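Note that one protein chain of the assembly has been removed; the remaining protein chains are unaltered in position.
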Amino acid sequence: MLDTVFFSHDLLPALNKGLLVSLALIIPAGSLGFVGGVLLGCMRVFGPHWLRRLGDWYTALLRGVPLAVQLMMIYYALPKLGIYFAPYGAALTSFILCTAAYQSEYVRGALLSIRQGQIRAAQALGFSTWQTVIWIIVPQAARRALPGCGNEIIYLIKYSSLAYLVTCMELMGEGKVVASDTFRFTEVFLTVGAYYLIMVTLATWLLRWLERRFHIPGFGAR
Amino acid sequence: MSAEREEVLRIEGISKKLGGKPILDNCSLTVHRGELKVLIGPSGAGKSTLLQCIDCLIPPDCGEIWLEGQRLAMNDKRGLCAYRAQVGMIFQDFNLFDHLTAEENVAIALRKVRGMSRKEAKARALEELGRVGLARRALLYPAQLSGGQKQRVAIARTLAMDPRVILLDEPTSALDPELVGEVLAVIRDLARGGMTMIMATHQMDFARALASEILFMERGRIIEQGVPDVLLAEGSATRTRDFCAHLLEMGA
Partner (left out) sequence: MDSLTVVLNALPAILAGSFVTVGNVAASLAMGLVLGVPLAVAQVYGNRWARRLVALYVWFFRGVPILVLLFLCYGLFISLGLPANPFLICCLVLGCTSTAYQSQIFRGAIESLPHGQLKAARALGMRDITGIRCIILPQALRLSIPGWANEFSILLKDSAICYVLGTQDIMARASFVAARTHEHLALYAAAGLIYLVLTLVVLKLLRRLEYKVHVPGYSTGMGTEGMGVG
């Protein structure tokens, strides 16, 4: 019934190759996007007025426009302005820009959720501004932002499949090629789906573990 | 009576405007070692702002502050931190650090501001928690403590810094009535032990029993001050007495 030769000879090698490309998209996009999100989030909370507005506009724009449209803009439209991207570069850039916008929302929320009184209390004990940021604000903001930021990474794993739209040959792209060649859509995409499910499940476990590891009464699990 | 006693904190001519509205108007006071000054007055009188101005958490528009004879330069950041480390502050809503246990709440400033080692700071923190009767709660987080326990941790946190003077901003007004007693008991012990304090409160019985002096504030000014027995004496026509009579009518 199950065509094992098709799986072991055609499908799995191709998908494994695609998996590597997918990981090469997800890992840098996730980490750089996170760093960008932290910077953007800080900018939107602590920055001068005009910078805050700019950050808000950027976030609203990137969160309001479908990722597919953003990808198309970067891959097909930017060359018109003289900026060229290979498919991989276009996908990576677009993922970083988009993730940063979403991440900044959680970072901003976390920073705003810290009660002003605690900052006062730190000052009253003689903490300098930097000491307050490092010992009081960051440990709390990180805990509050963790669930949201982690979820965003999980979304990123799924949406990395959109890289296929700009002909970047990752998991989805490799699967599509095999499917079109053999016309076995059901088997191929069930397998591709399983790959994504495994990635998402592993990431979810990792996130849960992190949340438990850093859990403190009064934080999270609301 | 206190002429020969050592002066700890003196503020002169503190004024503060917020949004064009004067909140504090030319407030001056002097605290000597071992004194407990009690600030009373209607809400919105500026008691809380005055205390926060004394600790420079709200920078005053004008006025001067002397701590043990040394004038505070308010625009010197380093000096300001050092000053605040010597002046304790207790807040109405505790303001414990939510991500740290009771013990770490007390220890963190010792380590980061005083530069103590982790071990020393921990020992000192446990000692102070014991002093406020919370040695057995040292490992709990703020979310696991009652209001009264939180305020006692906050007091321990301040005491650990060996402050020259402690400012208390209505320390019991955010507490359920049955928890007020435990916090007042700690403050009473401090007063009896000779700690210098300025406290804003509505607990008149407490003020009458322990205050060296009562300062009555209204509309940003200190309008009356004196020994409790004089201000609150039967038949004295002071604003302070009116206010207290009013408080008695309203409450209990």
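Letters A and B mark the chains as written, and numbering starts fresh at 1 in each.
The rule is short, and it goes like this: a residue touches a chain if its C-beta (ideal position, glycine included) is under 8 Å from a C-beta of that chain, and two chains touch if they have at least 3 such contacts.
A quick note: this is a predicted structure, and the numbers were derived from the prediction, not measured.
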Visible chains that the absent chain touches, using the contact criterion stated earlier: A
Given A:L23, A:L39, A:I137 or A:V200, the one touching the chain that is not displayed: A:V200
Contact with the hidden chain (one of A:A68, A:A86, A:I134 or A:L206): A:A68
Residue, one of A:R53, A:R115 or A:K158, that touches the chain absent here: A:K158
Touching residues on chain A - with respect to the absent chain: 61, 64-70, 72-73, 76-78, 80-81, 158-162, 164-165, 172, 175-176, 179, 184-190, 192-193, 196-197, 200-201
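By definition in this document, only the chains that are shown with their structure count from here on.
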Rounded Å distance between chain A and chain B, as computed from the means of their C-alpha atoms: 47
Partner chain A, residues of chain B touching it in the complex: 52, 55, 57, 77-78, 81-89, 91, 93-99, 108-109, 112-113, 140-144, 154, 157-158, 161
Complex contacts: residues of chain A adjacent to chain B: 115, 117-118, 120-128, 131, 135-136, 139-140, 143, 216-219
